[in-house]
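Shown here: the complex without one of its protein chains, the others still in place.
Moving on to chain A:
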Amino acid sequence: MTAYGVGIGWRPEIAGFVAQLPGLRFAEVVAESVHAHGDLPVGLAELRERGVAVVPHGVKLSLGGAEPVEPARVTHLAAVAERLGAPLVSEHIAYVRAGGVEAGHLLPVPRSREAVDAIVANVRRTRAELSVPIALEPIAALFDWPDDELDEGAFLTEILERTDALLLLDVANVYANARNRGTDPLALLDSVPLERVAYVHVAGGAEHDGIYHDTHTDAVPQPVLDLITELCARRRPPALMLERDGDYPAAAELRGELDAIAAASGYPAVT
């Protein structure tokens, strides 16, 4: 994959800020927020005209659901990828609904053989409609299932190998999970196939009542930036991008976070 460097999650609220990043070559948009055939959101079409790669990031496919993915959602994701001329798409290793009820959030799946089989089947159903690769993102989970059979590294490696999917590694999720479980985030980096990393998410969070929440509405903490440096020392991913989903700070603060990601990864600043 092309080396794009530092990117950002495009959101309508920060479209003006993103439009003015002179060095930007990579962005991501929530796939469900884009019409498959109608006009693109204001600002996104301009990014495409500038040659910025825009990756649709699905949040509602529910690849980790025991039930098959809904065909209409897969069709939409594929159509949005075409619409944006995207080099790839991404989704989560998670489920978001069950028995017809929406969870409203990405929920963890058990790290069991049964769940691996369900995810592999859903990724294959999805890939059958896509003309570009898919990258799968492990989530930040506040709790684990009681019947985990595999550790996270083995679980992810098996899914990626059986589906031939790429990995969307979220270093903030790696940090959050390790901190909340009391495990070593570097051990996780050493247990997943880093050669499959398509790009990396970076986000902020906050601690409440002893639990670290991956909020995307707080500043990126230093340990997450340090994980970027550790990751890049092992194998530098083609792109790393800031995810911010609310409580948007002033432009100077956002620029500072993008510059910090550039400094931690050794990619040029895009600001």
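Convention: contacts are C-beta pairs under 8 Å (C-beta built on N, C-alpha and C of every residue); 3 or more make two chains touch, one makes a residue touch a chain; residues count from 1.
Convention: contacts and distances are computed from a predicted model.
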One chain of this complex is not shown here; going by its UniProt record, which of these names is it: "Peptidoglycan glycosyltransferase MrdB", "SCO6045-like C-terminal domain-containing protein", "Glutamine amidotransferase" or "FAD-binding protein"?
-> "SCO6045-like C-terminal domain-containing protein"
Looking at A:Ala3, A:Ala103, A:Ala187 or A:Ala233, which makes contact with the chain not pictured?
-> A:Ala103
Based on the whole complex, identify which of A:Ile14, A:Ala66 or A:Leu194 touches the chain you can't see.
-> A:Ala66
Tell me which residue among A:Val69, A:Val89 or A:Ala115 touches the hidden chain in the full complex.
-> A:Ala115
Absent-chain contact - pick from A:Arg73, A:Arg162, A:Arg179 or A:His213 = A:His213
Of the residues A:Tyr4, A:Phe17, A:Tyr95 or A:Phe155, which one touches the chain left out of the display?
-> A:Tyr95
In the full complex, chain A touches the hidden chain through residues 65-67, 95, 97-99, 101-105, 107, 109-110, 112, 114-115, 118, 142-147, 208-209, 211, 213, 246
